[in-house]
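Excluded from the complex is one protein chain; the other protein chains are retained at their positions.
Moving on, here comes chain A:
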Amino acid sequence: MIQFDAVHKRFPNGTTAVHDLSLEIPEGGVTVLVGSSGCGKTTTLRMVNRMVEPSSGTILVGGKDVQRQDAADLRRSIGYVIQQAGLFPHRTVLDNIATVPLLLGWGRRKARARAAELLETVGLAADAGRRYPHQLSGGQQQRVGVARALAADPPVLLMDEPFGAVDPVVRTQLQDELLRLQKELNKTIVFVTHDIDEAVRLGDRIAIFRTGGHLVQCAPPAEILARPADDFVADFLGAERGLKLLSLKTLAAVPQGPAPQGGTWTLVLDEARRPLHWATEDVRLPVRALKDTDSLLSALNESVASPTGLVVRVDADGRLTGVSSRDDIHEHASRAHAEVGVAA
């Protein structure tokens, strides 16, 4: 879908931002460009819609050389979500979203109808459309930014550290929303971040860049976590690399047995068989029950935090299905690493 072929970018001041980059970004799925600042990830992104022109090499989008297209037309055909939203302060939310359709000459009525539809898609109330950007919270502005990028239904979406300026709670919400949207829309998304956790969470593939504009490794997150290409990548992934891999695996395959009866700790349930707490004769401890879709990482965490070392499992409605032992969880955690290692 997007192909970089021997792309080089040197800025007039002599710094090399991107060094001999050849990279193929397949159609559909999220490719995350990650690295510390000054590694060329943003420059790489901005060369796709010609906000930055490469010094040499070619970039193809959908098989067509971007250099041979009119820059404004090209940009209208590619969605772009900017750092801190970059909304137009003098236009209402609805008109912000309608920007590209209006540039494409859809006409005001049709463009606004499309914008209203997108408000809902990104989870904003209809009356937000009449407001101005400064009347929205940072997270809401970011949603408008995503809606604006999606307005003309482009096949490719470029996202430049879109969630960098919001607090961690909102950030997680926006990430979840993006994953939900992507499931629905299946765009080709190129996402830039300096946050490796965000990359692992969102990426179908992660491309890790090193200072000086070198692409070091590009692979699915599990593979990168299990088999970092070199010490630089391993360092970048951080000390919790082993645990991060577990965040990608679910608990579904871990066996479960019946809840223990008559020990020191009893699992107390309500009438609907939903776990309430662990209890002894005089102590109560909260229980955090996990579903099959929860990660192995949260299971490992629970197995350590639970007074019995048992992880309480529930179905989608929150009813008890059984418990898993610390040993079973550890075994599956180790197996997760071994499996990816072999596959790679």
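Following the convention adopted for this analysis, a residue touches a chain if its C-beta (ideal position, glycine included) is under 8 Å from a C-beta of that chain, and two chains touch if they have at least 3 such contacts; residues count from 1.
The working rule: contacts and distances are computed from a predicted model.
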Point to revise | Listed names "Phosphoesterase", "Sporulation protein YqfC", "NADH-quinone oxidoreductase subunit L" or "ABC transporter permease", matching UniProt entry of the absent chain | key: "ABC transporter permease"
**Study point:** Residue, one of A:31, A:49, A:217 or A:303, that touches the chain absent here
**Key:** A:49
Practice item. Among A:3, A:16, A:58 or A:84, single out the residue that touches the unshown chain. Key: A:84
Review point. Looking at the whole complex, which of A:1, A:59 or A:100 touches the chain that is not displayed?
Key: A:100
Review point. Which of these touches the unseen chain: A:15, A:56, A:135 or A:280?
Key: A:135
Practice item. Can you list, in ascending order, the chain A residues touching the missing chain? Key: 49, 51, 72-77, 80, 82-84, 86-91, 99-100, 103, 132, 134-135, 148
